[in-house]
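Report on the structure given below.
All protein chains but one are shown in place.
We call the chains A, B and C, going by the order they appear; numbering starts again at 1 in every chain.
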Amino acid sequence: MSLFLCDYQEGAHPAIMKALNDTNFVQTPGYGEDIFCEEARELIKKAVGTDRCDVHFLVGGTQTNTVVIKSALRPHQGVIAASTGHINVHETGAIEAVGHKVLTIAGRDGKICAEDIRRYCASYYADSAWEHIVMPGMVYISFPTELGTIYSKAELEAIRGVCKEYSMYLFIDGARLGYGLKSPRADITLPELASLCDVFYIGGTKVGALFGEAVVIMNDELKKDFRCVMKQHGGMLAKGRLLGIQFRELFRDGLYFEISENAIEKAGKLREIFAGRGYGFYADSPTNQQFPILPADVYEKVRGICELWADMPDGSKAVRFCTSWCTGDEQLRELEELLDGTE
Amino acid sequence: MSLFLCDYQEGAHPAIMKALNDTNFVQTPGYGEDIFCEEARELIKKAVGTDRCDVHFLVGGTQTNTVVIKSALRPHQGVIAASTGHINVHETGAIEAVGHKVLTIAGRDGKICAEDIRRYCASYYADSAWEHIVMPGMVYISFPTELGTIYSKAELEAIRGVCKEYSMYLFIDGARLGYGLKSPRADITLPELASLCDVFYIGGTKVGALFGEAVVIMNDELKKDFRCVMKQHGGMLAKGRLLGIQFRELFRDGLYFEISENAIEKAGKLREIFAGRGYGFYADSPTNQQFPILPADVYEKVRGICELWADMPDGSKAVRFCTSWCTGDEQLRELEELLDGTE
Amino acid sequence: MSLFLCDYQEGAHPAIMKALNDTNFVQTPGYGEDIFCEEARELIKKAVGTDRCDVHFLVGGTQTNTVVIKSALRPHQGVIAASTGHINVHETGAIEAVGHKVLTIAGRDGKICAEDIRRYCASYYADSAWEHIVMPGMVYISFPTELGTIYSKAELEAIRGVCKEYSMYLFIDGARLGYGLKSPRADITLPELASLCDVFYIGGTKVGALFGEAVVIMNDELKKDFRCVMKQHGGMLAKGRLLGIQFRELFRDGLYFEISENAIEKAGKLREIFAGRGYGFYADSPTNQQFPILPADVYEKVRGICELWADMPDGSKAVRFCTSWCTGDEQLRELEELLDGTE
Partner (left out) sequence: MSLFLCDYQEGAHPAIMKALNDTNFVQTPGYGEDIFCEEARELIKKAVGTDRCDVHFLVGGTQTNTVVIKSALRPHQGVIAASTGHINVHETGAIEAVGHKVLTIAGRDGKICAEDIRRYCASYYADSAWEHIVMPGMVYISFPTELGTIYSKAELEAIRGVCKEYSMYLFIDGARLGYGLKSPRADITLPELASLCDVFYIGGTKVGALFGEAVVIMNDELKKDFRCVMKQHGGMLAKGRLLGIQFRELFRDGLYFEISENAIEKAGKLREIFAGRGYGFYADSPTNQQFPILPADVYEKVRGICELWADMPDGSKAVRFCTSWCTGDEQLRELEELLDGTE
């Protein structure tokens, strides 16, 4: 039975595997100073619409979040995030492990809004004991969020405004960036998103690569010595070429967006499958993660192929199904049969 | 005008000043290895009712919390605390700065309950992704809390039970310990409290000393090399004698409890002053911190001598008044005049 | 022109590439909980000669060193290493970044000896101010070392003895383990090496894999919650399967040792090439790294294909040539031509 547990259940897109095979015996220096990385950096800059940014490749998301945040903040600063944010919930305290508090704001559907951030900061700076409280130095959001939702351009602009007002950096975790940008509800392009933040990353692990996240640093203040902090945190891959080769494939001819589109299309069909059978949803996600709420007996049918997300008060189960770059129609058909089976 | 801003507005109890003066030219080795510290440790062990504990002296509360927590936890563990807990709110992220997440539980009147802690832990260990989540390794509570409330013996026993169940240490922040133990509502003694936790401290800074907190380690697992972690964190006072001299005075003839009682008595009168004038309270505190809610115009009269605690929805102000070991009747009289004045 | 800059200039052994291709569309759960990792763990346990060890897969060496050391030490402890040790010199302070001092001992040819370690520890414990000094909690050595040298079984036993004497863990960095074990001068087997230390790792990145290090924990004390610390440090690969697939190939039929042997054989020939032309060596390495000392004009011929290691007082240059699993005779021939060329 096909799995929809997460969006990194398979290896990589065949084009990437081919490129890795083809270049396997090319000799290069290590640590991302090879020609493949150089090419990939140029392609990404082109996709981002400016060459006034720095691009670095890391292996995974937790590492990337940690290095970006550690590199940007001073010791007494923390990072604002949704209480459901990945750095707050699912990184075993990686951010705290490098010294910084995650300052949580209750979000709605995984998103935090400019007004709540402003209120948080205003309250901080109004407090006579502010020196005794962690200073917000950065806002961390995910695009899409852990619940598959996405920010509108207007929402991002508003958050950007608050960040400027209170001298905070805006960092966008794009572990699933492609799935966000290709959502039918997205009203923002990659260059626009880039221009609205100080640093973000383009997730490869969940979008067609074996692994890899491409950090794009827009703000000059954050560029200096970033590689040193990467290395210190074990985030500089010895055979850095592997990251360059993969991102070169993803950004050479728009593969990244093309395969993102497949995930979105399949997610739409998957949503229909559940909606058509009368099930509601835990979150209104327009991206590749879908959260149907299933009666207990239906849940039993799909247990093991999706992730249990939350136990609902009425005994039903909210679950997460992920589609991805490689989800096929056949898998959706299998799922329908499973749901409709009498077993 | 007298201040009720906090419980450390003055220097030290005269007996302590006298002892510091009297011993000023006695030569001793440094770092707490002097005879005064030795005597103080013995006196505290006696008060705690067992000599199977280790006693260490540190200068202040933030430092003490940090050293105790850092020394006890493994890297991936965090410490459960009330969301209003001092380590979560007012130490500029000191715990995160040494690598550990503060895991917050919403409390009631500053207290967290065994049931909520159990639920938190049960949920952690039931999560299939537990390795990706910070492991609760310790429970931190304050006695009394930031809102002046205290735990009953039964409540502590219940929390202790959960800690055992889930292999967590119980750490009691006793920055105001004397004020808690001498509260008319307290149903627990110092030896009983000690026996219910793994480590706690007896606050001196807020209870008669110039400065100083006496950490009492009950659990053998936490004893080894504690002084090394103290030193590493800048918590080993060069002239350690100063701490020994002060705690020797506080515990020689019960001074610690005697002066705590004064604070409680005065807090009772202070509460009457406000209650008698018809004001309600933000928290039902039976200790030295009192939180009357005052109309805006009354607040204007006392602004500057108490701390603004919270803006209430109706425009009135919750404030904090602290009494202490040295609050006198004269000061309360002044306060009454101020409240009744037409100014 | 072929490069001898380092031992990770190419991709992976063809058998590994094939396995990655063949399994590319197999769906598995993430984070190392897949069948490939499970198989690889079993194969490694077999090679190590005991199933009473835990095996974990990480991506790179700096990360692995950091996670192992952080997981094992208490806050006030440091790790003894040769002053030339990788953790002391080439990890941008990764160990200090997680709070631990690297305690350096001057080595000989990259190795430290039991006697010097004993002297260091004896001096520490004899110091009346020991609490003010970082406590040695672990000994870190590399097999082979940064200079290609290897420890004899007797040397390891002696170091092991000192570690027991002073309650320190022994951690062996095996980034190039295969090249050490297959050295003609090695008098120790993998099971013997494993039994002499508390934790070590089997390097894949430099020995045939795209990337990957297999940590083997021998001492029960170090096993608990190791994965949590991995995750916290960004060391748990989302598609953990990639590590399992690679190590499964390496340890299925002895490939790891077979390809290590190739590197050693080629290194022997390479040494001959330089020795035969009358050049001396900076270190007497019996493994895959060779350090000829070349006259300035000869150095000019090979500049760019090897690493400059040290400027010698007489103006000549010590350089490093690495062979690896994929070094071929053709490359050595090219090198000879280059050296003998009149250009």
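Quick note on the criterion: a residue touches a chain if its C-beta (ideal position, glycine included) is under 8 Å from a C-beta of that chain, and two chains touch if they have at least 3 such contacts.
Small disclaimer: the values here were computed from a predicted structure and weren't measured.
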Options C:3, C:113, C:133 or C:312, residue touching the unrepresented chain: C:133
Among A:90, A:176 or A:227, residue touching the chain not depicted: A:227
Which residue of B:40, B:228, B:273 or B:335 touches the chain not shown here: B:228
Residue among A:71, A:149 or A:288 that touches the chain left out of view: A:71
Touching the absent chain when the full complex is considered, from B:17, B:113, B:158 or B:222: B:17
For chain C, the residues touching the chain missing from this view: 75-76, 78, 89-93, 96-102, 128-129, 131-135, 308
Chain not shown, touching residues in chain B: 2-3, 5-6, 8-12, 14, 17, 20-21, 23-30, 59-64, 66, 91-94, 97-98, 205-206, 210-211, 228-229, 231-239, 241-242, 326
Missing-partner contacts on chain A, residue numbers: 31, 70-71, 74-76, 98-99, 131-132, 135, 225, 227-229, 231-232, 236
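By definition in this document, only the chains that are shown with their structure count from here on.
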When chain A is superposed on chain B by its C-alpha atoms, the rotation angle in degrees, nearest 5: 180
Greatest separation from chain A - chain, by CA centre: B
Identity of the most central chain, Cα criterion: A
Rounded Å distance between chain B and chain C, as computed from the means of their C-alpha atoms: 49
Cα-centroid distance, chain A relative to chain B, in whole angstrom: 42
Between chain A and chain C, centroid-to-centroid distance (C-alpha), Å: 33
Numbers and ranges of chain A residues touching at least 2 other chains: 91-93, 97-98
